[in-house]
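For this view, one protein chain was removed and the others were kept in their places.
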């Protein structure tokens, strides 16, 4: 766990750029040959995946991938910097509606959908900057922070739910009240002749896969950098961190903006995926979900969050498909079991189990 | 020194630790009824762990613990406490969000059936606890909290007091007061004391015997005459 | 034999709406069983592919995709809440599927991929409001859920009240999930209303009735949504719903031979069902209409073939609520509307019925699916005629 | 020039005066001890200097620059470093990471590893660099915190009871460390109750009582001051 990152062997012939070494570090689980071997194998499998499954499975997996960004963002905000935001859905919603408003007004030509994606994420970052400023510069922390963010998302929910009337429109985009906003185009790649519309399918799957990988690696670098060290320090003891000369408010704010931008990315992608966004995305039930994904996976680690989120999404969906009436009960039981028996979260817990097993088997620990 | 028969606390072959690591290894010693026994040793040798194990806050893996002949092994912390052990932990651990009076009130729990609680004695020893009885303990200074922690353990007249570095962070004259008061308690009520301390002065004034710990073991026992000899103590500590 | 005809069923069997929608699934199962017993649809058996959408719009998105793409169903019966319908509609459009929305709602869906069998405002309010004003007086107070359904319904009420020469003495909108109504009860008392139109949605808002009764409000009430859907008169103890008037196209108390037979069969098959509400009937009717359309299209389940049949304008069915027909322009259904009155003991009587009320509004404002397909939802203030 | 100076600094908590018209000043390169009874306001004085509490009135200067309005981290960056009375460490991080966070914005990343190792060696924690800081013993945590505080090479080092819980041996070692740091140009202000330690390091001693500077002078002057003896030092004589 705690190997300092400088102890990595460095090839003497050419120096690996410093930032690459940050892919490994004390703040992330998993390093060394086995881990990266597994990583590349997983990426390969993911790349070949659509060839072996039907269209629905590919599209459905793409849908799962949409949510990963929000989870990773929350892991950064909560797991790494220790601020439990209960309202990431607010930024999800802002970006979702943002994508809708831009595309409904400006159409999908000329790569406009990607412009919209960009602007939507920007909007959620700006919102996060404002809210984050109030929170962190107002010294709000702990559950108070949770309630402020939750209140924010519930206010947005309540407001958006009553915008059914036609006066509630931004340009050509009707907000649509509780029924939500529809009619926006999916992500569209401009192509001579015929634009490629990325409906939920193989194209969208690959796009999202690449985005998830890039985002995951970038976050790994971020949390192992000096910035990441400070975030973790703030989580552990904000008072001491400040007394070491760090402006903790600024660090937390930046983490919050990045994490919320990622929630926004999820929101915009979700909207593009289903051509639909509604206030219920910002309601209480929706707000609890990201926390569950991240906590179940293991919030203090990006890899754990990533895998955990996908696992929870898939398991819950399958329970709903096959568990009929009992699905929700089974979900509840699963959650309780994970919390009780794998307190670090699913993935770190499993890693621990494997480690223990190895120890018992008398082999050295491979970390 | 003491035999099985007249020892209040007897510990044999005690092994304990955290997770997979053992901190205490095969520790054995006795404290006689009415004795004041000190434990000294460098940082990290396991003194606090020993105290916690006696209280049951750290579970022991091997060995036996007896209080007045009764096996403490199967007892929970609170049950041990109710057998008459008063514990003053390192770092004070008063209930920060409760008032001074409420803190003392919790101490009543240790009362033996039929006995009376004695606030007056506590107040007599530590007058500030009466003066500030409605202040939240969390806003006390470090030394004030230490006094409160001792007061809390005294309320119900324990048979055995476990003190983990009680002088830490206390102004010199109050350290002396504390030493005096504990001695007084010992003389008047026969309270037995097991004391972990770094303050040699205090040990020299109070203790009748002294164990030296190193690396989780009791490595030697100082004779009463050594206890009066500062340099002998230093040598023992520098093992 | 031939492959079965596969029908996707996406309804909320758990979560907030379960109390109302569980019976929709029952009704579809019952219709399927009946049809299968009589040789299926064009000789093919019906196979239901059912998922519990848990009152969660996202589950609709996931499972609508699943039934259309993986399960390859021929048609889907889906949705209670309008937001759920809007969540799945883009997906139905994308796969060019055919979905039945068997639910009373705020109206306005003009989409060739959708067939709506539930009642819409013009059917429920153009009947209810004038009757109430006649009976109780011209001063109307509306209490409506603060979202699409409530707002649009309230707009209809307002329009009709004005047309009929009455006046709105007040309108309160209540966010979904609110369960405390003291202030609204006071507002109503201070405005001297002759009756209150309650367009309250969801189990939380249903708490209004008990609270109004215990505060001694005692005004007659009119609604398009309560009783017919959420059987509040069964769930609350009398007399909290006293003098409630509801226009519904079916409830289990409707006393016609067809209705009685339907209800009897229903309870025979599902003895534990809490109530047979209007959406159960609509779901039942929908499957029979589908059977008829497919059979008339010579066994084709192709959407366009079926729409060609609808365009003939005589897709009708004699069901539990009498004869109903599909309107080719809006693909909505005509209804016989029953005015149900709840009395002091919470028994139901029917002071009035209206036969064959057409879903005329969409056509009037310019929705004509036989001509073009805007795949949109119109509202009174936002439609092509404006 | 003064390294630290307060002018007419006052602070009260809900009417309790914990700093009253404190005019404190200290030369660069000085080692100063701040002593006084428990609750006198010594830790509060530190917190005021660090900006954790705002003075009710008065001003604070660091190296002749007014810092009263600066936020804590800004003051720290000017070159103040602190070891608190209650260890303030990152409990869930390894000892090594604790050090890394302390030094990373002072040092270049290439030399950092060596410096951290040297610092850990210095405070005797080199063997424990991979352990979680929260599992260290109380004394080890103190050492870690001292290590973190000095590794940032501050101009002014504030130590709040650095030797609490240390053996006489270690206390002595700490004293030597203070002297060494001082020779390297660091000014040190220490709060201590261990008079032996005070004797070992202090050039000048300030006595605080009820938030007021009660006496100031060399260690000899202070120890022979009867009033100080009465309120603070006392004696282990009468028992």
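All chains are identified by letter, namely A, B, C and D, in their written order; residue positions are counted from 1 within each chain.
Convention: a contact is a pair of C-beta atoms (placed from the backbone, for glycine too) under 8 Å apart; a residue touches a chain by one contact, two chains touch by 3 or more.
Rule of thumb we're sticking to: contacts and distances are computed from a predicted model.
Here one chain is missing from view; checked against "Branched-chain amino acid transport system permease protein", "NAD(P) transhydrogenase subunit beta", "Multisubunit Na+/H+ antiporter, MnhB subunit" or "Acyl-CoA dehydrogenase", UniProt names that protein "Branched-chain amino acid transport system permease protein".
Checked against the hidden chain, the listed residues A:45, A:339 or A:353 yield one contact partner: A:339.
Checked against the full complex, the candidates C:36, C:211, C:265 or C:356 give a single residue touching the omitted chain, namely C:211. Of the candidate positions B:26, B:102, B:118 or B:221, contact with the unshown chain belongs to B:102. For the chain left out of this panel, the touching residue among A:288, A:314 or A:354 is A:288.
Those residues of chain C that touch the chain absent from the view are 14-16, 18-19, 22, 146, 172-175, 177-180, 182-184, 186, 189-190, 203-204, 206-207, 210-211, 213-217, 234-238, 240, 272, 274. If you put the missing chain back, the residues of chain B touching it would be 55-57, 76-78, 81-82, 87, 89, 93-98, 102-103, 105-110, 135-136, 138-139, 152-153. In the full complex, chain A makes contact with the omitted chain through residues 78, 84, 134, 138-141, 143-144, 146-148, 150-152, 154-155, 158-159, 162, 284, 288, 291-292, 295-296, 299, 325-329, 331-336, 338-340, 343.
Everything that follows uses one rule, which is that only the chains that are shown with their structure count from here on.
Chain A and chain B have CA centres that are 51 Å apart.
Computed centre separation for the pair chain C/chain D is 74 angstrom, with centres defined by C-alpha atoms.
In chain D, no residue reaches two or more other chains under the touch definition. Multi-chain contact residues of chain C (touching two or more other chains) are absent. Interface of chain B with chain D (complex): residues 18, 40-44, 48, 90-91, 128, 139-144, 146-147, 165, 168-177, 179-180, 183, 198-201, 205, 234, 237-238. Interface residues of chain A, counted against chain D in their complex, comprise 1-4, 6-7, 18, 26, 226, 229-230, 232-233, 236-237, 239-248.
Residues 13, 36-40, 43, 85-86, 135-140, 142-143, 161, 164-171, 193-195, 231-236, 238-239 of chain D are the ones that touch chain B when the two sit in their complex.
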